[in-house]
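As structure tokens, the structure follows; a few thoughts come after it.
All protein chains but one are shown in place.
Order of writing sets the labels: A, B and C. Residues in every chain begin at 1.
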Amino acid sequence: MTKTQDIHSPEFLRGDEFSIPTFRLLKQDGSLYEGAQAPELPRELALRIYHSMVATRVLDERMLAAQRQGRLSFYMQCIGEEAAVIGATAALDDADMIMAQYREQGALVYRGFSYDEFMNQLFGNELDYGKGRQMPIHYGSRKLHYMTISSPLATQIPQAAGYAYGQKLADEALCTLCFFGEGAASEGDFHAALNMAAVHEAPVIFFCRNNGYAISTPSIEQFAADGVAPRAFGYRMHVIRVDGNDILAVLAATREARRIAVEQNKPVLIEAMSYRLAAHSSSDDPSGYRSRKEEEAWREKDPILRMQHWLIDQGWWNDDEEKALQESLRREVLETMKRAEKRPPPPLESLVSDVYADVTPALQQQLDQLKRHVRQYPDAYPKGVRSLDPDVAAGHDAADHNADQGGK
Amino acid sequence: MTKTQDIHSPEFLRGDEFSIPTFRLLKQDGSLYEGAQAPELPRELALRIYHSMVATRVLDERMLAAQRQGRLSFYMQCIGEEAAVIGATAALDDADMIMAQYREQGALVYRGFSYDEFMNQLFGNELDYGKGRQMPIHYGSRKLHYMTISSPLATQIPQAAGYAYGQKLADEALCTLCFFGEGAASEGDFHAALNMAAVHEAPVIFFCRNNGYAISTPSIEQFAADGVAPRAFGYRMHVIRVDGNDILAVLAATREARRIAVEQNKPVLIEAMSYRLAAHSSSDDPSGYRSRKEEEAWREKDPILRMQHWLIDQGWWNDDEEKALQESLRREVLETMKRAEKRPPPPLESLVSDVYADVTPALQQQLDQLKRHVRQYPDAYPKGVRSLDPDVAAGHDAADHNADQGGK
Amino acid sequence: MPTMNMLQAINNALDIAMAEDDKVLCFGEDVGIFGGVFRATSHLQEKYGRSRCFNTPLVEQGIIGFANGLAAQGSVPVAEIQFADYIFPAFDQIVNETAKFRYRSGDLFNVGGLTIRAPYGGGISGGLYHSQSPEAYFAHTPGLKVVVPRNPYQAKGLLLGAIRDPDPVLFFEPKRLYRASTGEVPEEDYQLPIGEAEVTREGTDVTVLGWGAQMEVIDRAVELAEAENISCEVIDLRSILPWDQDSVVESVLKTGRLVITHEAPLTGGFAGEIAAAVQERCFLYLEAPIARVTGMDTPFPLTLEKEYLADHLKVYEAIKASVAF
Partner (left out) sequence: MPTMNMLQAINNALDIAMAEDDKVLCFGEDVGIFGGVFRATSHLQEKYGRSRCFNTPLVEQGIIGFANGLAAQGSVPVAEIQFADYIFPAFDQIVNETAKFRYRSGDLFNVGGLTIRAPYGGGISGGLYHSQSPEAYFAHTPGLKVVVPRNPYQAKGLLLGAIRDPDPVLFFEPKRLYRASTGEVPEEDYQLPIGEAEVTREGTDVTVLGWGAQMEVIDRAVELAEAENISCEVIDLRSILPWDQDSVVESVLKTGRLVITHEAPLTGGFAGEIAAAVQERCFLYLEAPIARVTGMDTPFPLTLEKEYLADHLKVYEAIKASVAF
């Protein structure tokens, strides 16, 4: 039972007593705070991180434009949060599992998910690992240890606890990092997850991206407390709050969190303070609920520029390299997009596969019935009819690509 | 956005820094701790509280025995937690809403629920307000502002937040007190409730009975933290931990909580530290998961004896009065039990009423069909057939009682 | 009479309900100043204040738990779940609490004031989690009422009916029609009955039954069928629970044939219940098996959504097959 000090007058605590500080290393101009020490970060790794941040930004900008042009049905940007996402990922072992929310494409970029792979998912074509079943941005990669995104919020948080518990039993010295927004942290699953992870000592890092908004809802209407970090006290869980636009601080904090998780089998909560610079998604227009001024103030804290300044200070980067990188990435995005757009949709069979490990007789019947129907009305179902025509199906090169990209 | 102090080295907090003390006033021998001050407690109120505690204990002991005799299908005792439950209730306005879990019959006793009313529910007879639909101990009383108990755990916690929000809008200067166990506090609904109440400033008191166990699960397997109280920091909510076996401390703490709730429209969390002296329920046998020794240590902290000592010290109580009270209560329990046992079950119609405000045509048909069936096999359904026989139905005195006991 | 789309009609109904009774509250994720992601609650916070129209934290079980408590207290909460796909975290609060509140208390307490609004259904390239039609999950739950409107006029009248109904109502809004469906809607207050189906077209050869966005699909299918001289009687069920068995049976006794269509998967969908009940009551009058045209028994897909959906061509084929049986 709990053994605590006694008091004899009814004093209520309010939590204000315990303000959680923010860990920062890097100023916007690229210099370190006084007394701050950069984490070990060799040039090669620093450039891998930086490239990933820029590649993510380029992808985001281009794909939003593509959505605006009507080429894509939907898109979500990571803009402003690249340091949080990629810094955390870079602190991990590449074999650690990542279970993300949806705004963490930077983690995939860092781990080597190619633009082609992004595009296939975004366009839901026959090469999409998800077989064109989910909306754009629901990426997943088994080979990169990146769990396929699921739209229902916060469901991945207790799953991450379970996944990490399994890693512990398997004695792999690996952990799971779980990304989620400060909005998602309001779900019951958040509480379930942190409590279970703490009780069962799962090596999981709960990484909260506090970007100030959940769609239109500002964080002050999301919770009354000073952020998400103080909740850790309720689970006796290690916690740190970090400047999410500070790549060095995120990297250092997550490395230490990983050490605690893997060496001590203890969960850790990280709250990265940042800002969703873009709209919530391509369907959203933030002008109805927040001011340009607020956005501008945050644009000045751009995490990519901050790292760029630091790299330049290190003598590891210059303007020409920047220009070349940007150009080559833009070109690549456009090329891969064109390729992906042209690829055919997944075959009709993909409607009924993967519901179960094997297609059940009832599902096979439903598919057969659908095939008959589509054959009867070929013009009404241009996508579906395609895979029914053996000549068309055999003629293209998709099958060849499948083999080396499946991931599983 | 969150504005906190900056740090430049990655220091993780763990929550251990913030141990929440326990508020105590009364020692087991009935004397006050040094520096402690008893809350205002006039003799009459003190005796109302004490009578309620004893009446609850007597009811619990007798009904468990009745269950053992096979007269009752199921029972749950409050033993050991009477001070927590009744102290909290006594701090309220009698018109404040109470939304309880299931082990808080003391609150009803305090508010004047008669033994007859208890018995009618326990035996699910025709006078049960709940019409014999729920298991024993699922009491409710509209006139006493005590929400009918629901078995699914923690569901009442967000409901209490909503109820209190409605009270605030109605400008009634009333609040809602919500009881729940430390086990139930693991449910997602707990997190939902506290967060919503804090954000929307609902006048609700979340009263956690931390009695050490959830059935067989000890609190150390329920959470890793020092109790439930530290979770308040996650919601910036007023919190106090109190000795749940100390009637004076519970009373004082809850009064202050009520003041904060009603005057400031702020939710408050109270964690009352106590112990479930009895088995979880009549279906449980704790010998498989905890020691006699542990139980004995807590039996020495009996909250009723503690208050009795204090009352005797005040000169407000003596052994003769104790004996007389016990005897009269025991007699009353037995008499009311006999009355309730003999009462007929609710009529067949009660199977389909209250599903909706009005019985739907489909339900009326199902009832008619059932009536025909029961008439065909009267011996197979002795309870049901009774209400079909107009002579029997008219002959007994139940109808007379219904009028003044309905509560609604 | 003004022309409104379905969102405007819903917004108008909420406005009328809030103006009339200050116990009516509207809340949910992004429902406040933003007016909801579909803007069904636009301007309500402006008009009625933050205490009566507000954003909640992102927690569906909390939204409905809070709403249950408000309703028990005597308020009239209209809670929004942003997408019907996200109603499941609140399933316990709805199925174990909302539905059983009155019954378990012997009518001491009830949450009859509660209305839960949620956009449902496919056809908007939403994939698995922005397309589901979960009405059948709730239709297996005595104590709940489940209503689905087919057009703006119905939406306004049924929503006002739902808010004022003495029982808790789940109000599923066909989001595909939010802006696509427009029509004349009276400015003033009116209510349509909960629990009553509507025959929207009379016919003699076959009864075609659906609800919500499927009514538009049915209309297109029936047009094709009528061109082939098949006379169709069309019924909008409107209330899934309780459902209007008598009207359906009356029609099938006349036509001898029934085609039911819904967006949700076949197995365990509400068409099964209807078919089971109708075959029992119309056994000797049925001239063909009752046909169901539904979503497939899979999660909701994206790229092949058109193929997946129970569209007008599939309904049309089912009508023809029924008549030709």
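Structural remarks
Just so we're on the same page, a contact is a pair of C-beta atoms (placed from the backbone, for glycine too) under 8 Å apart; a residue touches a chain by one contact, two chains touch by 3 or more.
If you're wondering where the values come from, they're calculated on a predicted model, not measured in any experiment.
The chain not shown here makes contact, within the complete complex, with A, B, C. In the complete complex, the residue from C:F38, C:F66, C:Y120 or C:Y137 that touches the missing chain is C:Y137.
Interface note: of A:G188, A:G227 or A:P303, the residue touching the hidden chain in the full complex is A:G188. Across A:Q105, A:S150 or A:T336, the single residue that touches the chain missing here is A:S150. When you scan A:H8, A:R57 or A:H138 for touch with the missing chain, the hit is A:H138.
In the full complex, chain C touches the omitted chain through residues 61, 85, 88-89, 91-92, 95-96, 99-100, 103-104, 128-129, 136-137, 139-143, 241, 243, 264-265, 267-273, 275-277, 279-281, 283, 286, 288-292, 297-299, 325. Mapped onto chain B, the footprint of the missing chain covers residues 73-74, 124-125, 132-135, 138, 150-153, 183-184, 186-189, 214-217, 221-223, 283-284, 288-289, 345-346, 348, 350-352, 355, 362-363, 366, 370, 373-374, 376-377, 380-381, 383-384. Within chain A, the residues in touch with the undisplayed chain are 97, 99, 128-131, 133-134, 138, 140-142, 147-148, 150, 152, 155, 157-167, 169-170, 176, 188-189, 191-193, 195-196, 199-200, 350, 353-358, 360-362, 407-408.
Throughout what follows, only the chains that are shown with their structure count from here on.
Here the spacing of chain B and chain C, counted between their Cα centres, is 39 Å.
Here the CA centre of chain A is 35 Å from the CA centre of chain C. Multi-chain contact residues of chain B, defined as those touching 2 or more other chains: 188-189, 191-192, 195, 199. Contacts with at least two other chains are made by residues 54, 57, 59, 61-62, 89 of chain C.
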